[in-house]
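One structure below.
Note that this complex is displayed minus one protein chain, with the remaining chains in position.
Per-chain numbering from 1; labels A, B and C assigned in written order.
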Amino acid sequence: MNLDFTAEQDVFRAEVRDWLHDNVPKEKRPIIGDETLVYDKAWQKKQYDAGWAGISWPVEYGGRGLSLIQQLIWFEEYAKAQAPYLGNFFVALSHAGPTVIARGTERQKAYHLPRILKGESPWCQGFSEPNSGSDLASLSTRAYVDGEHLVVNGSKIWTSFAQHADYQELLVRTDPDAGSKHSGITWVIGDMHLPGVDVRPISCMDGASHFCQVFYDNVRIPLENVVGDLNAGWSVAMTTLGFERGTAALAEQIAMAREIERLIELSKTRLGPDGVRPAIKDDLIAARLATLRAECAALKAMSYASISRAQRDFVPGAEGTLIATYNSEMLQRVYRMGADLMGDEMLDLDASEDRWTYEYYRSTLQTIAGGTSEIRRNIIGERLLGLPRDR
Amino acid sequence: MNLDFTAEQDVFRAEVRDWLHDNVPKEKRPIIGDETLVYDKAWQKKQYDAGWAGISWPVEYGGRGLSLIQQLIWFEEYAKAQAPYLGNFFVALSHAGPTVIARGTERQKAYHLPRILKGESPWCQGFSEPNSGSDLASLSTRAYVDGEHLVVNGSKIWTSFAQHADYQELLVRTDPDAGSKHSGITWVIGDMHLPGVDVRPISCMDGASHFCQVFYDNVRIPLENVVGDLNAGWSVAMTTLGFERGTAALAEQIAMAREIERLIELSKTRLGPDGVRPAIKDDLIAARLATLRAECAALKAMSYASISRAQRDFVPGAEGTLIATYNSEMLQRVYRMGADLMGDEMLDLDASEDRWTYEYYRSTLQTIAGGTSEIRRNIIGERLLGLPRDR
Amino acid sequence: MVDLVATDEQQQIANSVAEYLRAELPLDRLTKKGKANSDTDHAKWKAMAELGWFGLGLPEEQGGIGYSEVEEAFLYREMGRLLVTPSAIAASLGARVAAGAGNGELAAAIISGEVRPAITIATSVGEVGPRVSGRYQLFDGAEADLALFLSADGAALVERRALNDLKVSRSGDDALSLELADLNGAPTVAYVGADAGIRRNGLLLAAAMLAGMCEATRDMASAYAKIREQFGQPIGKFQAVKHKCADMAIRADAVNALVAFASITVRDRRADADFQVAAAKLLGAQYALLNAKENIQVHGAIGFTTDLPAHLFLKRAHVLDHFGGAVRRQQMDLLAQPAA
Partner (left out) sequence: MVDLVATDEQQQIANSVAEYLRAELPLDRLTKKGKANSDTDHAKWKAMAELGWFGLGLPEEQGGIGYSEVEEAFLYREMGRLLVTPSAIAASLGARVAAGAGNGELAAAIISGEVRPAITIATSVGEVGPRVSGRYQLFDGAEADLALFLSADGAALVERRALNDLKVSRSGDDALSLELADLNGAPTVAYVGADAGIRRNGLLLAAAMLAGMCEATRDMASAYAKIREQFGQPIGKFQAVKHKCADMAIRADAVNALVAFASITVRDRRADADFQVAAAKLLGAQYALLNAKENIQVHGAIGFTTDLPAHLFLKRAHVLDHFGGAVRRQQMDLLAQPAA
């Protein structure tokens, strides 16, 4: 067991660090609106042009073809450089691209992967539906084959970035009479600009519109856009879910560690609950901050262990769910700590120059999106511990 | 709404207080062994002789026939006077007696009630079985009718005071072919001295033997000992469970409030976790102590509200379960606080002159005995909130 | 005689308040795009005043209705359930301040709804006396006539126009406007010292609102758990959801009983009133925050949207938590009290 990097990796890290240092945008990423699209495209293109896009993606599609560890180094330095959130390219880079690499046709790869890496095509996800949230496999958005097309009718919800996306990872029910609800589902690349696609934003408690509902009215998608086989979409979707975690998660964790250190700094300058001493002198606040430090260290260790297993081609188990659960609930504690440190000023969003209240509100979603904490605990209990299913 | 007592009630309280002041045993109650029986019998007899046994029990069976409020006053003063735990008479006074009053025959009442109040007959409960814990209604201890007797075979477990009890509230399955598992159960008064009854103590983590397992080998119990009708025992048992909570709970809560105040005193004399300041100066400990005070105040208010509803003959709902859940989990926090205040000395049971570690260990049982926290939450969710059953 | 069940009259008051609010200020008024409490509640201000709400707990000789803090707690619990503006608290307290300061005319104007005060929360150590200094947040005060200031030293009313350099800020509670005031010896129109107990009344009213919010979130979550289906069954059948709802019920019951108890101790000027009120305020805030978060969780993503009022319960709970001192402050105050 080891925490060292090879000399070659150290050289790679130095290159990454230098480039990021010189090239990370000076302007902060906008939070909402069309400016985000302009910003995200420009930043992704900049990375691509300098040869930093798709570190571990195949060379033939514009990637660098490097190892997981180099990918990890990239993310570590990316986070340390406080480089921007992937935003509109999050789905494309973290889910859609890896799925196409794993399960797509040659033609799909050749068309989509470079467009993603070059910052041309943002993607969105199209999994959840109004009546299919935790029970994803019960989805009912219907698609029937008509000649060379799938004709889609129905609706998807909780779709982030749908306003700006060019493409969508779309799960549709193509065989309603299949034996089980997991059968009869197809994973298809949806073009968001097709006639019949209607995107409506949903207003959220943090003041930013994270989500959209997307409606499909006889939307005709070419059959060649199907990834994997017709009616085999569930297994393709499961591939994608695996990508949700991994090296990208490490970047988030490094960002979280930085947030915790910022909280410790904040606690030295802000007054504590007694209104007299700095917050850090309050034993309860100090205990909370120390625990966050420890938990974040554990999270980092868990992620390193997970990447180490992946390097050795171990079949990934439910341990990604362990990490995701721990991570998401810790984030809520981190931002609640931030809001608490703001004291009465947490009620004043303009006073929260560091946006702690905003982040606190936003963190509410952590235990819901991408699988609720309840569903995640079911997965851990059933797949990792072998307890009997309850559904 | 009111928190005042009437002048008459104040006079009653003064009498109670004076008598308790002069008569509460000077010696502490022993914790284990046969001495407890001698002690408990003597103390119960003393109360009876002075006219203080069974405040709200019917006069014709040796009680005082007074109101619930007077019963409450008695318990309040009892707790304030730090009068001893009921111990071997707990089941008789809190469960068995009230059940016999509510559902027993004239003959059963006339025989048993005075014996309880006079401190002659301790009782134990006989509900749980090795394979029927949370799922009490699945009990399988069998009893068939043979002439004028029930013949009992099987085993009960987690029976407190079984070593000393003369009688037992015994649930047995008399009709294994009944339509539902709740049917076919009978509630019968078991004599613990009958041939075929075998009591074996179970050793527990707090070092005291709280529990026994009781085995029945062709034990012949007269049919006249059946309380309620044959095969109607489930409804009788539900009556009993109602008695678990009520004014007696208030006595426990007053005792808990006193424990919390003792913790606050303790926190002023013991060093806190920094090894320098008194524990009370530690903000985390102070916050925990303040929260315990607040929670205990809420618990008292909930109990008063519950007794107020009972006074008006409202049908008791699941609110007793709310109180029991809150109460039991708070007790665990109280005693964990005590153990924490002991610092390293919590590891030394002889140093814990106030027995905080012992009580902390013992409190583990709070969320298990008399219904686990999980089952209680089911009851609250289903009976109080109307959520669908999951079993 | 000891009795913690509402009398028929008290129950009638609670029922009539609940009935009025359900009809006139239903929760969904705040889920319409961009709607704040000011858009809806202010239009009903005079009507609420005419129902006697802002003078409910004041003696008749002070121009009040002559009920007590006990009935007032019922009123505020119902208001909390429907997220009525905390300006109501400012009115009930403001009337007391005015009456206590001998300004019967102002008290009457507040009680009748002609003059509307708003609450403030101090963000610095200030001074509340015949003149007021310090930095404050003013909630839902954009169209108010007066601002109410509370501290351990007393309570004061200041005219809004005397608040110089008010700065509009973005409120953490979307349904309430927020302005920042920096006062340097602003003149008061009425002031009473600490012995008038206005702060204690304020803590009790906030605790009552928080108790109502605990109930409303419990009800919202369990109602949704009964109708929302996943995996072919109502989600309330799953223990993970069921037990969350049960916890919400325990918290709601605990806070409600404690608020009722505390309100009696205040009415009867019992020695433990400060103890009980601090306990009620701190548990009220803690539990309302927990219930609000769990309610969002039970709803899933829809609970995160502004289509439902779930998020407003969380945000309002934070405002009421900080009003009169947040949980940690209440804990310190409670621990400083003698045992109850």
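Here is the rule we use: contacts are C-beta pairs under 8 Å (C-beta built on N, C-alpha and C of every residue); 3 or more make two chains touch, one makes a residue touch a chain.
Being a predicted model, the structure only gives us computed values, none of them experimental.
Looking at the complex as a whole, the chain kept out of the display touches A, B, C. Per the touch definition above, the residue from B:Ile31, B:Ala81, B:Leu230 or B:Leu349 contacting the chain not shown is B:Leu349. Residue-wise, the contact with the chain that is not shown comes from A:Tyr304, picked out of A:Tyr85, A:Tyr144 or A:Tyr304.
For chain C, the residues touching the absent chain in the complete assembly are 238-240, 243.
In the full complex, chain B touches the hidden chain at residues 128, 131-135, 138, 157-158, 202-205, 207, 211, 273-275, 284, 339, 343-351, 357, 361, 364-365, 367-369, 372-374, 377-378, 390-391.
Interface residues of chain A with the unshown chain, by the touch rule above, are 1-6, 9, 69, 72, 257, 261, 264, 280, 286-287, 289-291, 293-295, 297-302, 304-305, 307-309, 311-312, 314, 319, 322, 325-326, 374, 376-378, 380-382, 384-390.
One rule holds for everything that comes next: only the chains that are shown with their structure count from here on.
Among the remaining chains, the Cα-based centre furthest from that of chain B is the centre of A.
Separating the centre of chain B from that of chain C, both taken as means of CA atoms, is a distance of 39 Å. Put simply, the C-alpha centre of chain A and that of chain B have 52 angstrom between them. Residues of chain A in contact with at least two other chains: 273-274, 284. Annotation for chain C: residues 238, 241, 328, 332 touch two or more other chains.
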